[in-house]
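The structure under discussion is supplied below as structure tokens; questions concerning it will follow.
For chain A:
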Amino acid sequence: MSQHNHTKLPLDRRLFMGGLAALGGATLARPGLAQSGRPELVIGISGLPTSMMPGRISNTHNRLKMVYLDQLIARDYNATPEGNGFDIVPWLAESWSQIEPTVWEFKLRPGVKFHDGTEMTAEDVAFSFGEGRMWGENPSEPQGERYFNGGLIAGIDVVDPLTVRIRTNAPDLIMPLRFVSPVGFVVPKAYYEKVGPDEFFLNPVGTGPYKMTRLERDTLIEFEAFDDYWGGKPPASKITFRVVPEMSSRVAGLLSGEFDIITDVEPELVSTVESHDELKVRKVNYENQVVIVISTLHPVTSDKRIRQALVHALDREAMAKALWGDATHVPEPFAFEFYGEYYDPDRRGRKYDMEKAKELLESAGYNGEVLNLRIQRGGYPKIEDAAQIMAEMWKKAGINVEIEIRKGSALAAEGLPDGEVAMISWSNGIHIPDPATPIWATWGPDGPRAPGKKESSWDHPQSFIDVGRAFEVESDPEKRRELFKQLVDIWVEETPGFPLWMRADWFAMKKEIEWTPYSFFYLDFGPDNLSFST
Partner candidate 1 sequence: MTAAEHIPILSVTGLEIEFAGGLRAVRGVDFSVRQGEVLGLVGESGCGKSVTCLSLLGLLPANGRVVEGSAMFDGQDLLSLDEKRLNRVRGRQIAYISQNSTQALNPILTIGRQIAETMMTHQGLDLSEARRRAVELLDRVGVPQPSKRLRAFPHQFSGGMNQRVMIAMALACDPAIVIADEPTTALDVTIQAQILELLAEIARERGTSVVMITHDLGIVAEMADRVAVMYAGRLVESGEVTDVFHNPRHPYTRGLLASRPRIDRRIETLTTIEGQVPSLREMPPGCPFSPRCEGAEPRCANMPGHTELDRGHRYACWNPEPAA
Partner candidate 2 sequence: MNDLTRTRLEPGGRPLRRRWLPRLGGGGTVVVLSTIYLLAVVLTALFAGWLSPYPPTEQDLLARLTPPVFAGGTWAHPLGTDTLGRDILSRLFHGMRVSLSLALAGTVIGAALGTLLGFLAAAIGGIFEDVVMALVDFQASLPFLIIALAVLAFLGSSLTLFVMLMGLYGWETYARLSRGMVLSAQERDHIAAIRSLGAKPLRVYLRHIFPNIAPVLIVQLTLNFPEIILAETSLSFLGLGLQPPHTSLGMMLGDGRDYLIVAWWIAVLPGMTIFLTTLSISILGDWVRDRLDPKLAD
Partner candidate 3 sequence: MTEGNELIRAEGVGRSFASRRTSMWSATEAVQAVVDVSIGIRRGETFGLVGESGSGKSTLGRIMLGMMKPTQGRVLWHGTDLAGLDPAERAGFRRRVQMIFQDPLGNLDPRMRVLAQVREALDIHAEGTPEERKRKALATLASVGIDENLAQRYPHQLSGGQQQRVVIARAIILDPDLVICDEPVSALDVSVQAQVLNLLSRLQAELGLAYLFISHDLAVVRYICHRIAVLYLGRIVEEAETEALFAEPRHPYTRALIRSVPVADPAARRKREVLQGELPDPGSLPPGCAFATRCSLATDRCRAEAPALQTDSDGHAVACHLVETAGTRA
């Protein structure tokens, strides 16, 4: 990863293009989009967070983060037309280097301003990733521990206003990538401490291209252009996200001109939108796999043969095809191309094999016990349909699955640690282009499925822990690859879950909007990624 440390070029390219885009936005603004000057954007979105928590890892939170925040180090998504470029580029940090095996030094970009006018310094960076916010006794944003935790970080030192050093307890190969994760955003220390976390979440301040001006819970969030943005003038004067939970209403709103962009269009509606000349559709494949978690704590699925049988009984390819057409595919376990050198094209997971499923069931002595599958209503597109399809498929294998639909992810996972739930739906974002996530960060002992967590579902075998710990501190890529392979083997053997499909999404928008959705959830309306054509 360190090979990206000195790639300055992308930044310059971005700055240059950003300037152009800003110029373009100013001059090419069309009356259809704005009253005067820079256009305003109204975006119909399926859901919004109730408050803005920069350290919260959830799809709704992630979507907005790039609008008002900046990461220390960014991933260059729009290097490809598909929006899935995976090079990392300097962002708020101009450069970084591993000055000692356990010390990383970051040089910050000068002249970066927060929305409240203060200048970003090393103090802010140290605060953003330090104890109290990310880890510690009562961290204000506790999910930060997934990437920044006390076991890893020995201390953060402010060397000078534009230099910050992070000391680790052991050599950490992927430190720069940690800032690319959804918790890698920088917040202003002074303001954050002054107002306290609760108030900060309602009135956040960042360095991003837009500043948040209004938040009406479950209704709308408004941003205005932050003209002191270090990366150039933001192309839209104002961006309003309006919550429209119903897909048909979002589409209707787009058709009637209420919205400029809408999110979460399902494939059935794509051709409808495309039949309108003034509209277009952008498809994006997310680095996110929708999975079904099989609990090892549930009395029936505690038998691994049953877990395996559950997977063999499903023709996931047929299901994905029926629901999504060719838009996406069923991923092999943890074999993602953007892992680069860690990508294993020969990796194969369990396949549809009814005979095998029945054999496994028989040997496990399965006798028609009811397995419950908890689904979060509206949690993931088409998940309710998928659940019903799977239930039918399982029925053919003689497995009795009952669907329980709950609203809210927390409710879906209720009772999971107590073995009350056999399966739940979930998704794994691949936050950084490294195999550490999701198999270790998400499924490992610090992840939410681990014993002791409130949504625990997997009592890891010791082998998984042992291999994982070694993998964590291994700095030799070859050995690391081997350890990763072992981890995946154990996971496949244990089958604490299985992937359904890689998430795909469609954005529909007015034709004149030049904007690329990224292969992760962040919506980037900054100078580099938004412009308006005539």
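As a selection rule, all candidates are chains of the complex that A comes from, given by their letters.
Everything below uses one rule, namely that a residue touches a chain if its C-beta (ideal position, glycine included) is under 8 Å from a C-beta of that chain, and two chains touch if they have at least 3 such contacts; residues count from 1.
Here the structure is a predicted model, which is why all the values come from computation and not from measurement.
**Q** Quick check: counting C-beta contacts as defined, which of 1, 2 or 3 touches chain A in this complex?
**A** Candidate touching the shown chain: 2.
**Q** Candidate 2 touches which residues of chain A in the complex?
**A** Interface residues on chain A, with respect to candidate 2: 246-248, 251-252, 266, 268-269, 272, 318-319, 322, 377, 384-385, 387-389, 391-392, 402-407.
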